[in-house]
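Take a look at the structure below.
Note that one protein chain of the assembly has been removed; the remaining protein chains are unaltered in position.
Here the chain labels run A and B in written order, and each chain numbers its own residues starting at 1.
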Amino acid sequence: MKNIAVVEKGWIGGGNTGRNTTIIRSNYLWDASAGLYNHALKIWEGLSQELNYNVMFSQRGVMNLAHNLQDVRDLKRRTHANRLNGIDAEYLNTEEVKKFCPIINTSPDIRYPVLGGTLQRRAGTARHDAVAWGYARGADEMGVDIIQNCEVKAIKRNGDSVKGLETTKGFIKTNKIGVVAAGHSSVIANMAGLKLPLESKPLQALVSEPVKPIIDTVVMSNAVHAYVSQSDKGELVIGAGTDDYISYSQKGSHDIVEGTLNAILELYPIFSRMRMLRQWGGIVDICPDASPIISKTSIKGLYFNCGWGTGGFKATPGSGDLFAHTIANDEPHELNAAFNINRFVSGDLVDEHGAAAVAH
Amino acid sequence: MSKNLRVKSSKFIDETYRVSFKFNGSRYYGYKGDTLASALLANDIHLVGRSFKYHRPRGIMTSGSEEPNVIVQLHNNSDRTEPNVRATEIEIYEGLEASSQNCWPSVNFDIGGINNLLSPLLPAGFYYKTFMWPASFWEKYEYFIRKSAGLGKSPTTPDPDIYEHEYIHCDVLIVGAGISGIIAAKTAAKNGLKTLLVDEKPNLGGSTIYQNSEHFKINNQNSGSWLEKEINEIKKIDNLDIRIRTSVAAFHGYNFLLARENLTDHLPIEQRKNKTRQKLLKIRAKKVITATGSLERPLIFDNNDRPGILLSSAIKRYADLFGVACGEKNIFLTNNDSAYETAISLIQKGIKVEAIVDNREEIESKLLYEVEKNNVKVFKGFTIVNTNGYKKINKVSLMKLSKDGQKVIGSKINLSCDCLGVSGGWTPAVHLFTQSGGKLKFREEDQVFIPNKYSSEQISIGACNGDLTLEDIIENTPKYLKEFLNIKKTDYDNVEVFSSENKSKRNIWLLPSDKILGKTKSFVDYQNDATAKDIKLALREGFRSIEHVKRYTTTGMGTDQGKLGNMHALGIISETAGTKMGEHGTTTFRPPYTPLTFGTIVGRNVGEYFDIFRKTPMHEWHLKNKAEFENVGQWKRAWYYPKNNENMFEAVQRESKAARENAGILDASTLGKIDIQGTDASEFLNRVYTNAWSKLAVGKCRYGLMLNEDGMVYDDGVTTRLGENHYIMTTTTGGAANVLGKLEDYLQTEWPELDVYLTSVTDHFATISVCGPNSKKIISNVIPDLDLSDENFPHMSFKNTKIGKVNCRVMRISFTGEHSYEINIQANYANSVWEKCMEVGKDFNITPYGTETMHLLRAEKGFIIVGQDTDATMTPIDLQMDWIVSKKKYDFIGKRSLYRSDTIKDDRKQLVGLLTDNPNEILEEGAQIVADVNKSPIEMLGHVTSSYYSPNLKKSIALGVVRGGKNMMGKKLIIPMENKTINVTVADPVFLDKENKRLNA
Partner (left out) sequence: MFIINCPFCGEREQSEFKAGGEAHIERPKQPTELSDDEWAEYLFMRKNIKGIQFERWNHIHGCRKWFNMVRDTSNDEIKAIYKMGEKPPVK
């Protein structure tokens, strides 16, 4: 395709790209997700060279911890599924967890002891801003117009087809619009008279003051909600959970941050004297099945790439690639076919909440 | 031996109390009341740290929390070690040990300093353009980058200190106890308002308290003395709570603020034991008055970062408050009157001021005249173009500014000095205001952002509101307070104020140099080594937004979060881009204002208080009987009871056999219990469960399955009809709260016409389950009056009865497939009934069993566990439980979803039994199930959900979900493990007693 413009309300990378905790992994449960995220991971592995811009993709591994017996079952299930899908995955027992990340408190006496974990060694982190800037430079060189500080005010339709965009900088005529507006996806959809199966909620993150290397991998824990890694600059990068209410304020409640740090100190008591340097919030668009939408819509020429919830950054190169394919061909690629919007009608959801951890 | 620069005793320092401390291994002395920075300066030490990127020598620059340079590690290698502590904030105490960070081998000789020479190769964003080739090398480069980054060292042992939270609800919170904060506090408190005043410093009064000069008077007294009296007065007010060493970290919506009160960091270590180190104050204030003052701006010129270059206001504070001279030959560079005030303070104390270099050309100022009277040379319309001195400044070079301030002209004048004070004017500290959602406006006259629109019941007063002079503060503050607090008058309505200060200012964001920009190092962010050149480079590379520039150059991303340099960054951007200030936005001031200790945020919620744990009335008994426990939600459940060094497998085998051969007893108290009453209770159950409830007779029990509206299994349990309009529902242990919430939701919002009331009684009743062939004999001994005959008390029924004098409910229901009773009794009697069962049961070989055995026994019967055998993708049809889905009922929660195009498919994953070819092989729960391992990619049909070795069947059994499994009975499938494959056969999930004979045995 030629004659492409990117319209951005603020500044590029200023939304969730610049606010996320930069974790990259592909160890998802279902085949469809595995295909999607692994496609992205493969692109990540050569992205700096492809863009000639160092995105600092660092494969320092991502470990997911289990804290109860159902966690163990779920993580083993995921490990087996990953292995058969060609995604590197290892199940670690408690001793192996400790060996891989010695600063975790693996004592059996803590409230929710670490019972094991999984490890994806190819997973890791990247420098979020660099990804946005590297792609922007690449796109710019290929003739894409990047228009910042330009807010979309309306989507013009001609019957069931799109006709163009009304923006704060004027009208843009086009017959194809791809929307990648993350937390604001519904706002754009509503302009076109569409409703999406999304709720936009606050998600918060924080960093500590920088210190010398102390944790050399990414550790995530769902049951004791905390995940942490250390940036190249030395800051501990810590992700919190979402609030339960809809909000576009880019602020969340302090309880969430406090709960996250409770969990961090439960697993890493050595961090008690570390200090929070900066804390912020973003808006995440959450799908009922915790999987994204990369799909055509009932309006011809209008496409959505949304619903990434708390985990879109890791898929960036893959989702962009597949979304481009979908827009260019007006057909999904086989890797994103399952992520169509119609699955909410048929019931063929891609539930990545993990097995519901309900105990009996 | 270093010099002593303590020049004059100060009433704020206790010179009778000498304190010894160590810095970089050497012993020094200071006085009680000193900060580490003031004590070091008194010992003539300026060089304290190295910068982040170039490892340039850096000295003390400020006297407060905005300090970018002097951050130290405290008590290295001890359990109280702490990285990145600002020497300007930490008060010294006997035994304090601090060391420089980010330098090796020492702050005086730092090998990383080589980066300074390499700096032409390390411009902003250089990381993004290098280290890419060969691709595989990034991780090797990264290793070195990571090692050289980071500032201090993380502690490596748990924290010995304790932290607390305190909730404060007040009418008025005042942040900052400078002159305007004190005025506000007295006014609010005297009007009967419950008032809280906090200040980050250990003493009240801000910078006015040490303003002791004839040039600043209030009611004809020196402003400092006047304020001191006010402070003494407010300390006596009852409804005014004053917290010092308390820094507000965050100002959230709805006037919710977080503050850190520091209680022990200034005490010698041995005095800290058993004391709370820091408190997190969670403040809800009806009204907030922000009086956070202002921060002095540095000036941006070549080599503006050498040790010995300080903010003018810091030099004043060190002299007036701590009695310390920062140098013996002082020069100032200024664009406003503030530096003159400092110079006068120094002159009063006999500290030599060599010269003042003023950007302003024409100055009408009484302060200037006084300085000139004291033979200080003032260079008007000049600026400094360079400084010399590697580890400490020793020379400055000045040149004349051109008319437009864009160039320097004439010849260079060199002056020697050992200290340079800079003053670029003042920046209102609007951080908290913007955090709260307030919107700023830009004031052209003096180039500052000030509050414009408030987002809640709050005001900013004093310097943080742009009232930067004593006159403006005294004149405006009472006015603002009256309006905000809705009062008629204040004590300050007729206060007379006199000030010699002239407000004029010549603001030049980037001072010109005789060198081209590329050859200068004019630092904007000291800690991160971001220079004016870097900012211009970012603009050249196309970055426009302040956020982009900030991220690309890392300006404002250090531990000081750009408190000093952000304004200059903005200024340089708009000057370069030719736009108006504020047009590119201001960077977002994110919480916290100053870094906040994780431990403080967490408070007491650590260790055993991390999460509450729920225990059953029999918990002590389980402990005494050596149970191992399993976490189920917040509950601790007895998992198994190992005897004689049994491992889990052996214990579970024994317990499982005993339950089927004699009798077993299980503590089932954790199951959720919801009491349901009302004339529409039956109809309500009809709507929430998949099966029909209207015809259930009083006294009978029924198993129910509950779906989500999306048709997927949500919860299950047995519900008993206690009376015509009275049921008790049991839920899964982990699901109890959510089920209650969901039922209330439907009841209150969708079906308000139903007369139904729900009450959680999970904690009120304990449940003891006794099963096995001997269960009847045991229960007949425990409850002799109860007729246990099958006719009177058949399976799936219940009886109200008494044990002794205590009422209880006995249900004859079974999750094991055995003849079985569940005693539900008021929780406080439960343990004695349990012990009675054990005592009576002795003769019948009763065996306590835990959750693991329960899981095994139910799997033998093919009973599902919601959450283990189901995930959020299983319908009751998938579970082969079609029998429980009423075809007759018009509607129930989730019914419609069962008929969607995908949910009606025949080849969905369905629950089946799995038997291994080798009966001794036990499958791994979570293992995937395939039909053909040679297919690529391997198609996964499903996975193993439950798997055990059954001692009763003497073979391994498993449950799993398999695509199209319903029609695969007897089919061979494969479990591909990492190093082998296991052959299995699809079987009926009911492995034992398909005819349910044991229920009545």
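Please note the rule applied: contacts are C-beta pairs under 8 Å (C-beta built on N, C-alpha and C of every residue); 3 or more make two chains touch, one makes a residue touch a chain.
The shown structure was predicted, so the numbers you read here are calculated from the model rather than taken from an experiment.
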**Complete:** Contacting the left-out chain: of A:K233, A:H254 or A:H333, that is A:H254
**Complete:** Out of B:Q634, B:S780 or B:S897, the sole contact with the unshown chain comes from B:S897
**Message:** Please identify which residue in A:I43, A:I246, A:A324 or A:A337 touches the non-displayed chain.
**Reply:** A:I246
**Prompt:** Which residue, B:H252, B:K657, B:R809 or B:K836, contacts the hidden chain when the whole complex is considered?
**Reply:** B:H252
**Item:** Positions on chain B where the hidden chain makes contact
**Value:** 252-254, 256, 284, 437, 455, 709-710, 741, 744-745, 748-750, 752, 890-891, 895-897, 899-901
**Complete:** Contact residues on chain A toward the hidden chain run 184, 186-187, 190, 195-200, 243-249, 251, 253-255, 285, 288, 344-346
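Criterion: only the chains that are shown with their structure count from here on.
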**Complete:** Separation of the C-alpha centres, chain A versus chain B, in whole Å, is 21
**Fill in**
In their shared complex, chain A is touched by residues of chain B numbered 80-84, 127-133, 135, 138-139, 142, 145-147, 149-159, 161, 250, 252-253, 256, 258, 282, 544-545, 547-548, 551-552, 554, 557, 559, 561, 588, 590-592, 595-599, 601-602, 605-608, 610-611, 613, 630-633, 710-711, 715, 732-735, 855, 865-868, 870-873, 897, 900-903, 924-928, 930, 937-938, 940, 943, 945, 976, 978
**Complete:** So, in the complex, the side of chain A touching chain B is made of residues 10-14, 18, 31, 46, 48-49, 52-59, 67-70, 72-81, 83-86, 103, 110-112, 127, 129-130, 133-134, 148, 208-214, 230, 232-234, 249, 251, 253-254, 257-258, 261-266, 269-280, 288, 343, 345-349, 351, 353-360
